[in-house]
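A single protein chain has been omitted from the complex, and every remaining protein chain is retained in its original position.
Presenting subunit A:
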Amino acid sequence: MSVTQTDQPRDTAQDTVWVQDVSFIDSIPRSVAMTFVLLVFIGSWQMATSLGLVSPIILPTPLETLQDMIFVGKNLLTGGYMLEALWITLKEVFYGFALAIFLGFTLGVLVGETAFGEKAVMPYLVAIDTMPKVAFAPLFVAWLGFGIESKVALAAFIATFPIVVGTAAGLHAADENARMLFKTMGASRMQTLIKMKLPTGLPQIFTGLKIGAVGVMAGAITGEFLGGGKGFGELIRIAASQLNTPRVFSLILYLSLVGLALYVLVTWTQRKVVFWHKERVGAHDG
(Lines give C-alpha, C1' and ligand atoms only; values in the text may rest on other atoms or scores of the structure.)
Protein backbone atom coordinates (compact mmCIF):
# COMPACT_ATOMS: atom_id res chain seq x y z
CA MET A 1 0.00 0.00 0.00
CA SER A 2 1.47 3.27 -1.08
CA VAL A 3 -1.47 5.49 -0.09
CA THR A 4 -0.52 6.06 3.53
CA GLN A 5 -0.37 9.84 3.71
CA THR A 6 -2.37 11.13 6.62
CA ASP A 7 -3.71 14.13 4.70
CA GLN A 8 -5.51 11.89 2.25
CA PRO A 9 -9.24 12.57 2.28
CA ARG A 10 -11.28 9.85 3.93
CA ASP A 11 -13.14 9.04 0.70
CA THR A 12 -9.97 8.14 -1.09
CA ALA A 13 -8.92 5.79 1.66
CA GLN A 14 -12.27 4.05 1.48
CA ASP A 15 -12.02 3.84 -2.27
CA THR A 16 -8.70 2.12 -1.98
CA VAL A 17 -10.04 -0.46 0.44
CA TRP A 18 -13.03 -1.10 -1.80
CA VAL A 19 -10.81 -1.56 -4.86
CA GLN A 20 -8.75 -4.07 -2.90
CA ASP A 21 -11.86 -6.09 -2.09
CA VAL A 22 -12.70 -6.48 -5.76
CA SER A 23 -9.17 -7.25 -6.80
CA PHE A 24 -9.12 -10.16 -4.32
CA ILE A 25 -11.89 -11.92 -6.27
CA ASP A 26 -10.32 -10.84 -9.53
CA SER A 27 -7.01 -12.31 -8.44
CA ILE A 28 -8.41 -15.86 -8.22
CA PRO A 29 -7.58 -17.75 -11.42
CA ARG A 30 -10.63 -18.75 -13.41
CA SER A 31 -9.70 -22.44 -13.28
CA VAL A 32 -9.64 -22.38 -9.47
CA ALA A 33 -13.00 -20.60 -9.29
CA MET A 34 -14.54 -23.06 -11.73
CA THR A 35 -13.17 -26.08 -9.85
CA PHE A 36 -14.60 -24.62 -6.65
CA VAL A 37 -18.09 -24.36 -8.16
CA LEU A 38 -17.82 -27.89 -9.57
CA LEU A 39 -16.80 -29.28 -6.17
CA VAL A 40 -19.67 -27.50 -4.42
CA PHE A 41 -22.06 -28.86 -7.03
CA ILE A 42 -20.83 -32.46 -6.76
CA GLY A 43 -20.66 -32.16 -2.98
CA SER A 44 -24.29 -31.09 -2.65
CA TRP A 45 -25.28 -33.74 -5.19
CA GLN A 46 -23.55 -36.41 -3.08
CA MET A 47 -25.17 -35.05 0.08
CA ALA A 48 -28.64 -35.03 -1.47
CA THR A 49 -28.32 -38.66 -2.50
CA SER A 50 -26.48 -40.13 0.51
CA LEU A 51 -28.81 -38.39 2.98
CA GLY A 52 -31.70 -40.03 1.14
CA LEU A 53 -33.30 -36.72 0.19
CA VAL A 54 -33.78 -37.95 -3.36
CA SER A 55 -34.66 -41.44 -4.51
CA PRO A 56 -31.73 -43.20 -6.28
CA ILE A 57 -34.06 -43.94 -9.22
CA ILE A 58 -34.54 -40.25 -9.80
CA LEU A 59 -30.99 -39.16 -9.07
CA PRO A 60 -27.97 -41.49 -9.02
CA THR A 61 -25.00 -40.66 -6.82
CA PRO A 62 -21.97 -38.97 -8.41
CA LEU A 63 -20.01 -42.16 -7.82
CA GLU A 64 -22.56 -44.32 -9.65
CA THR A 65 -22.50 -41.88 -12.53
CA LEU A 66 -18.72 -41.97 -12.63
CA GLN A 67 -18.71 -45.78 -12.61
CA ASP A 68 -21.17 -45.81 -15.46
CA MET A 69 -19.11 -43.26 -17.37
CA ILE A 70 -16.13 -45.58 -17.08
CA PHE A 71 -18.27 -48.45 -18.34
CA VAL A 72 -19.54 -46.41 -21.29
CA GLY A 73 -16.04 -45.10 -21.96
CA LYS A 74 -14.68 -48.65 -22.15
CA ASN A 75 -17.47 -49.62 -24.53
CA LEU A 76 -16.68 -46.63 -26.73
CA LEU A 77 -12.93 -47.29 -26.73
CA THR A 78 -13.28 -50.99 -27.49
CA GLY A 79 -15.59 -50.28 -30.42
CA GLY A 80 -18.74 -51.63 -28.79
CA TYR A 81 -22.33 -50.96 -29.77
CA MET A 82 -22.22 -47.55 -28.14
CA LEU A 83 -19.45 -46.44 -30.47
CA GLU A 84 -21.66 -47.46 -33.36
CA ALA A 85 -24.49 -45.37 -31.93
CA LEU A 86 -22.17 -42.43 -31.32
CA TRP A 87 -20.89 -42.71 -34.86
CA ILE A 88 -24.45 -42.48 -36.23
CA THR A 89 -25.15 -39.38 -34.14
CA LEU A 90 -21.85 -37.80 -35.20
CA LYS A 91 -22.78 -38.36 -38.84
CA GLU A 92 -26.14 -36.70 -38.28
CA VAL A 93 -24.47 -33.74 -36.59
CA PHE A 94 -21.83 -33.43 -39.29
CA TYR A 95 -24.21 -33.63 -42.25
CA GLY A 96 -26.76 -31.47 -40.47
CA PHE A 97 -24.20 -28.78 -39.73
CA ALA A 98 -22.77 -28.87 -43.25
CA LEU A 99 -26.26 -28.54 -44.72
CA ALA A 100 -27.12 -25.73 -42.29
CA ILE A 101 -23.93 -23.85 -43.17
CA PHE A 102 -24.64 -24.15 -46.87
CA LEU A 103 -28.31 -23.16 -46.60
CA GLY A 104 -27.75 -20.54 -43.93
CA PHE A 105 -24.93 -18.85 -45.78
CA THR A 106 -26.74 -18.87 -49.12
CA LEU A 107 -29.98 -17.53 -47.66
CA GLY A 108 -28.05 -15.08 -45.50
CA VAL A 109 -26.28 -13.59 -48.53
CA LEU A 110 -29.59 -13.45 -50.42
CA VAL A 111 -31.32 -11.70 -47.53
CA GLY A 112 -28.40 -9.49 -46.54
CA GLU A 113 -27.27 -8.44 -49.99
CA THR A 114 -30.42 -8.05 -52.08
CA ALA A 115 -33.24 -5.62 -51.44
CA PHE A 116 -35.67 -8.29 -52.65
CA GLY A 117 -34.39 -10.82 -50.18
CA GLU A 118 -34.58 -8.38 -47.31
CA LYS A 119 -38.07 -7.20 -48.27
CA ALA A 120 -39.72 -10.41 -49.40
CA VAL A 121 -37.79 -13.35 -47.94
CA MET A 122 -36.66 -12.13 -44.52
CA PRO A 123 -40.18 -11.78 -43.05
CA TYR A 124 -40.87 -15.43 -43.83
CA LEU A 125 -37.60 -16.52 -42.29
CA VAL A 126 -38.42 -14.56 -39.13
CA ALA A 127 -41.88 -16.11 -39.07
CA ILE A 128 -40.52 -19.65 -39.42
CA ASP A 129 -37.81 -18.91 -36.87
CA THR A 130 -40.42 -18.09 -34.24
CA MET A 131 -42.08 -21.50 -34.70
CA PRO A 132 -41.13 -24.27 -32.27
CA LYS A 133 -38.96 -26.07 -34.80
CA VAL A 134 -38.78 -29.42 -32.98
CA ALA A 135 -42.51 -29.71 -33.65
CA PHE A 136 -41.56 -30.38 -37.27
CA ALA A 137 -39.75 -33.59 -36.26
CA PRO A 138 -42.72 -35.94 -36.95
CA LEU A 139 -43.08 -34.35 -40.37
CA PHE A 140 -39.46 -34.99 -41.22
CA VAL A 141 -39.86 -38.59 -40.08
CA ALA A 142 -42.95 -38.96 -42.25
CA TRP A 143 -41.14 -37.48 -45.23
CA LEU A 144 -37.70 -39.00 -44.83
CA GLY A 145 -38.22 -42.15 -42.77
CA PHE A 146 -36.55 -43.48 -39.63
CA GLY A 147 -32.99 -43.35 -40.98
CA ILE A 148 -30.48 -40.60 -40.38
CA GLU A 149 -32.01 -38.42 -43.11
CA SER A 150 -34.87 -37.21 -40.93
CA LYS A 151 -32.44 -36.38 -38.08
CA VAL A 152 -30.08 -34.57 -40.43
CA ALA A 153 -33.03 -32.57 -41.72
CA LEU A 154 -34.22 -31.55 -38.26
CA ALA A 155 -30.69 -30.69 -37.11
CA ALA A 156 -30.10 -28.58 -40.22
CA PHE A 157 -33.54 -26.99 -39.92
CA ILE A 158 -32.79 -25.77 -36.40
CA ALA A 159 -29.22 -24.64 -37.11
CA THR A 160 -29.90 -22.81 -40.39
CA PHE A 161 -31.69 -19.79 -38.94
CA PRO A 162 -28.99 -18.41 -36.66
CA ILE A 163 -26.54 -18.72 -39.57
CA VAL A 164 -28.93 -16.82 -41.87
CA VAL A 165 -29.36 -14.07 -39.31
CA GLY A 166 -25.63 -13.92 -38.56
CA THR A 167 -24.70 -13.71 -42.23
CA ALA A 168 -27.34 -11.08 -43.02
CA ALA A 169 -26.29 -8.99 -40.02
CA GLY A 170 -22.64 -9.41 -40.99
CA LEU A 171 -23.27 -8.07 -44.47
CA HIS A 172 -24.78 -4.96 -42.92
CA ALA A 173 -21.86 -4.45 -40.55
CA ALA A 174 -19.67 -2.51 -42.98
CA ASP A 175 -19.76 1.21 -42.25
CA GLU A 176 -20.59 4.06 -44.59
CA ASN A 177 -16.92 5.00 -45.04
CA ALA A 178 -15.99 1.57 -46.33
CA ARG A 179 -18.94 1.51 -48.74
CA MET A 180 -18.06 4.97 -50.02
CA LEU A 181 -14.41 3.98 -50.43
CA PHE A 182 -15.35 0.96 -52.51
CA LYS A 183 -17.63 3.10 -54.64
CA THR A 184 -14.87 5.61 -55.33
CA MET A 185 -12.58 2.76 -56.33
CA GLY A 186 -15.17 1.72 -58.90
CA ALA A 187 -15.66 -1.70 -57.29
CA SER A 188 -18.32 -4.01 -58.70
CA ARG A 189 -21.05 -5.39 -56.48
CA MET A 190 -19.32 -8.77 -56.41
CA GLN A 191 -15.97 -7.20 -55.46
CA THR A 192 -17.64 -5.17 -52.73
CA LEU A 193 -19.27 -8.32 -51.37
CA ILE A 194 -16.19 -10.53 -51.45
CA LYS A 195 -13.45 -8.07 -50.61
CA MET A 196 -15.28 -5.92 -48.10
CA LYS A 197 -18.72 -6.94 -46.83
CA LEU A 198 -18.05 -10.63 -46.18
CA PRO A 199 -14.73 -10.20 -44.37
CA THR A 200 -16.20 -7.32 -42.34
CA GLY A 201 -19.13 -9.52 -41.36
CA LEU A 202 -17.11 -12.61 -40.41
CA PRO A 203 -17.42 -12.04 -36.64
CA GLN A 204 -21.23 -11.99 -36.92
CA ILE A 205 -21.21 -14.97 -39.27
CA PHE A 206 -19.20 -16.94 -36.73
CA THR A 207 -21.59 -15.93 -33.96
CA GLY A 208 -24.34 -17.47 -36.09
CA LEU A 209 -22.23 -20.59 -36.62
CA LYS A 210 -21.68 -20.98 -32.88
CA ILE A 211 -25.40 -20.75 -32.12
CA GLY A 212 -25.99 -23.13 -35.03
CA ALA A 213 -23.47 -25.61 -33.62
CA VAL A 214 -25.45 -25.78 -30.39
CA GLY A 215 -28.72 -26.11 -32.29
CA VAL A 216 -27.46 -28.88 -34.54
CA MET A 217 -26.74 -31.12 -31.54
CA ALA A 218 -30.15 -30.45 -30.06
CA GLY A 219 -31.76 -31.16 -33.44
CA ALA A 220 -29.99 -34.47 -33.95
CA ILE A 221 -30.84 -35.78 -30.47
CA THR A 222 -34.44 -34.56 -30.61
CA GLY A 223 -34.75 -36.25 -33.97
CA GLU A 224 -33.52 -39.50 -32.44
CA PHE A 225 -35.92 -39.22 -29.51
CA LEU A 226 -38.89 -38.67 -31.77
CA GLY A 227 -37.88 -40.64 -34.84
CA GLY A 228 -36.13 -43.70 -33.48
CA GLY A 229 -33.06 -44.95 -35.26
CA LYS A 230 -29.85 -46.30 -33.73
CA GLY A 231 -28.06 -43.21 -32.50
CA PHE A 232 -26.93 -41.99 -29.10
CA GLY A 233 -30.31 -40.38 -28.46
CA GLU A 234 -31.94 -43.78 -28.79
CA LEU A 235 -29.54 -45.18 -26.17
CA ILE A 236 -30.57 -42.39 -23.81
CA ARG A 237 -34.24 -43.04 -24.48
CA ILE A 238 -33.84 -46.79 -23.79
CA ALA A 239 -31.83 -46.18 -20.61
CA ALA A 240 -34.43 -43.72 -19.37
CA SER A 241 -37.29 -46.12 -20.07
CA GLN A 242 -35.43 -48.74 -18.00
CA LEU A 243 -35.01 -46.17 -15.19
CA ASN A 244 -31.23 -46.62 -15.58
CA THR A 245 -30.55 -43.03 -14.53
CA PRO A 246 -26.76 -43.41 -14.05
CA ARG A 247 -26.59 -44.49 -17.71
CA VAL A 248 -28.73 -41.55 -18.81
CA PHE A 249 -26.45 -39.17 -16.93
CA SER A 250 -23.24 -40.61 -18.31
CA LEU A 251 -24.57 -40.69 -21.89
CA ILE A 252 -25.64 -37.05 -21.58
CA LEU A 253 -22.19 -36.12 -20.30
CA TYR A 254 -20.50 -37.85 -23.25
CA LEU A 255 -22.89 -36.12 -25.59
CA SER A 256 -22.00 -32.77 -24.00
CA LEU A 257 -18.38 -33.50 -24.78
CA VAL A 258 -19.31 -33.88 -28.44
CA GLY A 259 -21.22 -30.60 -28.35
CA LEU A 260 -18.35 -28.88 -26.60
CA ALA A 261 -15.87 -30.24 -29.14
CA LEU A 262 -17.98 -28.87 -31.99
CA TYR A 263 -18.25 -25.47 -30.30
CA VAL A 264 -14.50 -25.37 -29.64
CA LEU A 265 -13.85 -26.33 -33.26
CA VAL A 266 -15.94 -23.40 -34.50
CA THR A 267 -14.30 -21.01 -32.02
CA TRP A 268 -10.85 -22.22 -33.00
CA THR A 269 -11.64 -21.76 -36.70
CA GLN A 270 -12.92 -18.27 -35.94
CA ARG A 271 -9.69 -17.36 -34.20
CA LYS A 272 -7.68 -18.57 -37.19
CA VAL A 273 -9.88 -16.94 -39.84
CA VAL A 274 -10.88 -13.71 -38.09
CA PHE A 275 -7.42 -13.19 -36.65
CA TRP A 276 -7.83 -9.40 -36.48
CA HIS A 277 -10.95 -9.44 -34.35
CA LYS A 278 -10.46 -9.36 -30.62
CA GLU A 279 -13.67 -10.74 -29.24
CA ARG A 280 -15.39 -8.51 -26.74
CA VAL A 281 -18.68 -9.20 -25.06
CA GLY A 282 -21.46 -7.03 -26.39
CA ALA A 283 -19.20 -4.73 -28.36
CA HIS A 284 -18.26 -4.25 -31.98
CA ASP A 285 -15.05 -2.93 -33.43
CA GLY A 286 -15.23 0.76 -34.32
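The rule we apply is simple: contacts are C-beta pairs under 8 Å (C-beta built on N, C-alpha and C of every residue); 3 or more make two chains touch, one makes a residue touch a chain; residues count from 1.
The criterion applied here is as follows: contacts and distances are computed from a predicted model.
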Choices "Monovalent cation/H(+) antiporter subunit G", "Cell wall polymerase", "Alpha-ketoacid dehydrogenase subunit beta" or "NitT/TauT family transport system ATP-binding protein" - which one is the UniProt name of the chain not shown: "NitT/TauT family transport system ATP-binding protein"
Sole residue of A:187, A:214, A:240 or A:253 that reaches the chain not shown, by the stated touch rule: A:187
Which residue of A:72, A:137, A:196 or A:211 touches the chain not shown here: A:196
Hidden partner chain, residues of subunit A it touches: 175, 177-178, 180-187, 191, 195-196, 199-200, 275-277, 285
